[in-house]
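Here's the structure, in C-alpha cells; my notes come after.
Just one protein chain is left out here, and the rest sit where they should.
Chain IDs A, B, C, D and E follow the sequence of writing; residue 1 opens each chain.
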Amino acid sequence: MFLQRATWPEVESYLERSTGIVVPIGSTEQHGPTGLIGTDAICPETIAAGMAEAGILVGPTLSIGMAQHHLGFPGSITLRPSTLMALVGDVVTSLSVHGFTHFYFLNGHGGNIATVNAAFAEIWAQASLAQRSSDLRMKMGNWFAGQRVRALARELYGDADGSHATPSEIALTWHAYPDLARDEALDPVRPPDGPIRDAADYRKHFPDGRIGSEPHRAKPEHGKRFYEAGLADALEDYRRFAGADSR
Amino acid sequence: MFLQRATWPEVESYLERSTGIVVPIGSTEQHGPTGLIGTDAICPETIAAGMAEAGILVGPTLSIGMAQHHLGFPGSITLRPSTLMALVGDVVTSLSVHGFTHFYFLNGHGGNIATVNAAFAEIWAQASLAQRSSDLRMKMGNWFAGQRVRALARELYGDADGSHATPSEIALTWHAYPDLARDEALDPVRPPDGPIRDAADYRKHFPDGRIGSEPHRAKPEHGKRFYEAGLADALEDYRRFAGADSR
Amino acid sequence: MFLQRATWPEVESYLERSTGIVVPIGSTEQHGPTGLIGTDAICPETIAAGMAEAGILVGPTLSIGMAQHHLGFPGSITLRPSTLMALVGDVVTSLSVHGFTHFYFLNGHGGNIATVNAAFAEIWAQASLAQRSSDLRMKMGNWFAGQRVRALARELYGDADGSHATPSEIALTWHAYPDLARDEALDPVRPPDGPIRDAADYRKHFPDGRIGSEPHRAKPEHGKRFYEAGLADALEDYRRFAGADSR
Amino acid sequence: MFLQRATWPEVESYLERSTGIVVPIGSTEQHGPTGLIGTDAICPETIAAGMAEAGILVGPTLSIGMAQHHLGFPGSITLRPSTLMALVGDVVTSLSVHGFTHFYFLNGHGGNIATVNAAFAEIWAQASLAQRSSDLRMKMGNWFAGQRVRALARELYGDADGSHATPSEIALTWHAYPDLARDEALDPVRPPDGPIRDAADYRKHFPDGRIGSEPHRAKPEHGKRFYEAGLADALEDYRRFAGADSR
Amino acid sequence: MFLQRATWPEVESYLERSTGIVVPIGSTEQHGPTGLIGTDAICPETIAAGMAEAGILVGPTLSIGMAQHHLGFPGSITLRPSTLMALVGDVVTSLSVHGFTHFYFLNGHGGNIATVNAAFAEIWAQASLAQRSSDLRMKMGNWFAGQRVRALARELYGDADGSHATPSEIALTWHAYPDLARDEALDPVRPPDGPIRDAADYRKHFPDGRIGSEPHRAKPEHGKRFYEAGLADALEDYRRFAGADSR
Partner (left out) sequence: MFLQRATWPEVESYLERSTGIVVPIGSTEQHGPTGLIGTDAICPETIAAGMAEAGILVGPTLSIGMAQHHLGFPGSITLRPSTLMALVGDVVTSLSVHGFTHFYFLNGHGGNIATVNAAFAEIWAQASLAQRSSDLRMKMGNWFAGQRVRALARELYGDADGSHATPSEIALTWHAYPDLARDEALDPVRPPDGPIRDAADYRKHFPDGRIGSEPHRAKPEHGKRFYEAGLADALEDYRRFAGADSR
C-alpha cells in the first residue's frame, strides 16, 4: 500500500491494524560514468514496492539526500545536513499527528546515515527536554547492508563491489529499469579507494566518480536477485522493529 | 530526460545545450474521500514526463509540500514553510554549481505558492546582500492555472471544480493510474467553501476534506485531456521562461 | 486608537469589545527618482490612521519589508524572508498572549505578500503539528489592491500606473506629507516593465528604479482621494474579516 | 534628514559627505498605568528628529524590541532575542551595501542592550570567521543614559525616577504628544524594585508594571528639557563616534 | 562538589537540599604575548573549585565563549553569539528537567556578557510567549568585577590593569598553574586602549593582543590573593542569589 495512491479513509483503516510506515530515502548524485543519478533513491523505492505489496504502508520517497561530496559532478544535488534534519523531523512529526509510531527509513545512501540518525536524536531531544514521554520509534535500515544482500554481493563481485557506484546497486536499478542496462567497460577497471571529504577533494581523488568499484560487472539478471535478497532482508528487519510493541 | 535516470556525463552534455531544468513539486495530503493523497505530486510529475519526452531535463519530484492545514486527515504530511524554503534553496544552489540557471518549478499545490516564492526571494536576497550578481532565474508554474487547463475545467465542470480535491486534478491522477479510477457518489454533493487556517479549523469546516468540489464528476477520459492541455500550457510557459536569455 | 499611544489598561478595555488589531506593514526601498523611500510604509500607515479614528486598534508600523531586489539603489533596506517571518511570528504570538485573535496586516508592498503569507502558514503549522486548535486568524490586506483604489487608479492614470513607484502610491504619500510634493518630469516618461529577480538584475533592467510607471502624473489632490478610497476599502475588508466570528 | 522621506538620489548625495546613519530603536511594552506603550520608541524617535534637523540621516524606527518580561500586560509585544538579532543584522548589512559604515542605534529600552550588542558581535563574527576585514562600526547609544539626561533626572526626581515607567521618559513622551499628558496619582506612590525575569514573574512582583518609579512626578514642561538634554547628549556621542574615521 | 565527578544518585541527593548550580564560563582566546589562551576559563574554574569545596554543585566549564575579535591571533576560538545562546539554552533547559532552578554562570570574559544575557532572555521569552510561568533564575557573575577583586586590582596595579590580558587575571592563572609563571618585559610597557570591533580591526589597533594592560606586573603571590578575593565575592553573590527563594 502506497501512501501517495491511497485515500485518507484508507489510511485511517490501515492505522487500525498498524502504526508503522516505511519511508524510502535516497540521494540524487552521480554514480560513475554508467550509473544512474537516481540510483540511491531507485534502489530503496524498488524494494519498498515489494513491502507495499506485502501490506505495509510505504510513504513518498525522499529522493534527495546528503551528497555534498558529489557536487563536483553535474546533476548531483545535496541537502545540507541541517536541511535534511528539518525534513525528516517534519515528516515524522506530521505522521505522528495521525497516530503513526514506527518509522522505518529504508535507505539507499551511506552519506545519509549520520545525518538521519542525528535527525532522530533531534526529535527525541525535543521530547526529552520537554519532559514528555515520546512513543516514537525511528529506525534506519540500509538495504545494501542486509545479511542476504551482502552475501550476494560478496558471491557475485567479491571486493570489486567497492563502495560507490557498486555493481550491486547498479544491477538493482537495471532490475527496475531494464531498458537502461548497458554493457560498457570503464578505464581504469578498478578506481581508487579512500576517505570522503568535500566536493573538490572528491573529484580530485575519484575523477570518474566511482570509489573502488567495477560497475561493469553488474548484469540485469543480478538485479532480480538483489531485489529478492533486499526485500527479504527489509521485511525481516521491519517486522522485528514494528512488531515488537506495535498495536 | 529525467535527471534520476541519467548519468553525470549525460547531464554534462545536456548543459551544453540548455541550462534550464524542471522540478515537479507537489504535496502529500488528503484529497477528499476519493482522491489520492499524492494527487498534487502525481499531477505535475505526469505532465513533467511529457516535458522530459520533449527533451527538457526533469529533476526528482519534491513530493512533500506545505500542507499544514490538512493535518487533520490521516496520511497528510507537511513541511513547515521554513523547511520547504531550505529544501528549495539547497536544490537550486546545488544545481547552480553545475551551471544550471533557469529553474522551473512545476507545481501541483496552491499551498506551496507563497512559501516557494519566499524561498526564491531568500536565494536572491543572499546574492543581493552579498553584492553579488546572481544569474539565477526561478519561476513557479502551476499546472492547474494554465490557460488551456482552466478553459477545460470550466467546460467540463463549471464551478463544481471547487478549490480542493477538484475533479480536474482527480481526473489527471486517473490518467496516470487508470486502475485507481472510481465511481463513487459523495454526500453532500457540494461541500462548503471558505478560507483556510490551521488543521483543526480546516477539519471542522470541511469535514470530508473537499472544498467546494464535486470530484465524482471526474472521468478517466477527462484525465487524458487535462494531460494534453497541461503539457501544452507548461511547455509554452517553460519555453518563454527558459528561452529568453538561455544559452 | 494607536497601540503606541495607549496605556495597558486601555488595551485591556479594548480587548473586552474586540480582539482584532491592524498592523501596518511596508518597506524601506527606493521608489524611483522622485518617490519617497518610505512610500510603502507611509501609505498603509496613513490609511490605518483613519482606521484608528474609527475605533480600531492599530499597532506599530513594520516599516521594513522584503525588498532584496531594491538593494541596488542607495537607502533601500531588506529583511531576508526568514527574518520577516520570524518578526511577523513574534508579533502575532506576543499579541495572542493578551487574547488578540484577528490580525489584519495592512500592506503597502507587493514584495511582502509571499513572505507574510508564508509567515502565517508557519504560525498555523506550529499549532497543526502540535495538535493544538489555534484560534488565530491572520489576513493580509493590500491597500493598493482594493476595489475602490484600483478603480481610481485606472480612472486617473490608466496603464501609466505601472507596477513600482506608481503615481497612486506617490500621490498618497503627498497627501500625508504635502510639503514633499514635487512636479518633476522624468526621462524616459515610461520606463520598462518586466520580471523581478535579484538586485543587480533589477538595477540593470530598471535603471532609475521605476517599473512601468509615470509618477509625475501624481497630484497632491489625488492623494486625498486615494486616502478616502483606501480607507473605505480597508474598513470594509477588516470588518468582514474581524466581524465574522469576533467577540 | 529622514531616510523614509528621502529619495534614493538624495541618499546617494548624502553618502558623498557621510557614511553614518542613526537608527532609533525602542520597544512596544507597558509603561505602567499611565505611560504609553510606545514610550521606548517615541523617546529615541523624538530625539532623532532633532538629529535629522542637524543634517544627520535617520532611518526608520525599529519600534519593537526585546520585551518578553512585559508580556503579562495587554498590548506588550516582544521579539525573541534571536529575531531581534536577525533584524539588526539585516538592517546593517543592507545599508552597508550602499556604503554606510557607521551605525548608531539610538535606544530607548534597557531590555534591548544585551541583544543588540550580541547582534553587533554576530555581524562582526561573520567577517572575522570569513577572514574578511570589515569596515563596519556599530554603536548603541541609550538616550536615557547620557550625562545631561541623567543629571536632569536626578535634579527633577532623585531616586523616584526608578527603573521602568520613569518620569523622565514619560515627560519626554508628553513633549512629543502634549495632548496625552495626564495628571493622575498612582497607588502605591512608589512601587517595588527588583530583578527582571520572565513575564509571569514580572507581573507578580510589579503588579501595575512600574519598577521603583513615580511617573506622576512628570510634567509636560520637563519633557522639553529632556528633549534638549537628550539631543545634546546624542549629538555629542554620535559626532565622536562617526567623526573619528568617517569620510 | 563537581558535577563531572559525581554520580547521578549523588546529584539526586544534592537536589534535596539545593536547586542551585554554578557553571563556570570562559573563553579560548589570546591574552597577549605572555598570557595563557585559556585564561578566561581557568580563572572562573579556579574560583569555582573553591565554591565546590563549600558544598555548591559546580558544572562543567564552558571553555569557549564569544571571542570573535581575537581571531586575528593564533589559537583563538569563538562561538558565534547565536551558537553560544543555543549552548547556554540547552544547558539550562537540561538541568531544569532535573529540578534545578538557580543557574549562576561564573564568568571570566567580558565578551560573553551581552550574549549570555541575551541567552537568558531567549529562555525566558519561550516561557513568556507560551504563557507558562517559569521558575528559572539565571544570573551571570563576573569574577573580575566583584568588589574585593576590584579593590585588590586597584591596590596592586592601579590603571595598569587595563582591560585585556590584565595582570589580575594573569596572576590568577599563575596561582592555578604555578609552573607557567614567567617574568618577561613587554614592549611597549603600556599598549593602547580603545573600542573593540572585528578581528582584523583588533589586530591592527592592538598588535600584541593586550588592551591597556601591563601584565608583567603580575606576581604568582598576587594570584593567591585574587583567588581568595574572588572566592569571597562569588560566594557572597551566589548565596544572595540562590538563597532568596531557593528550597
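In this text, a residue touches a chain if its C-beta (ideal position, glycine included) is under 8 Å from a C-beta of that chain, and two chains touch if they have at least 3 such contacts.
Just so you know, these numbers come straight off a predicted model, no measurement behind them.
Contact with the omitted chain, checked across E:37, E:138 or E:218, is made by E:37. Interface note for the absent chain: among A:32, A:111, A:146 or A:191, the touching residue is A:111.
One chain is missing from the display, and on chain B it is touched by residues 90, 93-94, 97. Where chain E meets the omitted chain, the residues involved are 2-9, 11-12, 15, 28, 30-38, 41-42, 59-61, 63-64, 71, 73-80, 82-83, 86-87, 89-91, 94-95, 97-99, 177, 180, 199, 209.
Residues of chain D that touch the chain left out of view are 128-129, 131.
By our rule, only the chains that are shown with their structure count from here on.
By residue number, more than half of the contact pairs of A-B reappear in one of the listed pairs C-D, A-C or B-D, namely C-D. Work out the mean CA point of chain C and of chain E, and you get 47 Å between them.
Centre-to-centre separation between chain D and chain E, using Cα means, comes to 29 Å. Within chain A, residues 90, 94, 97 each touch two or more of the remaining chains.
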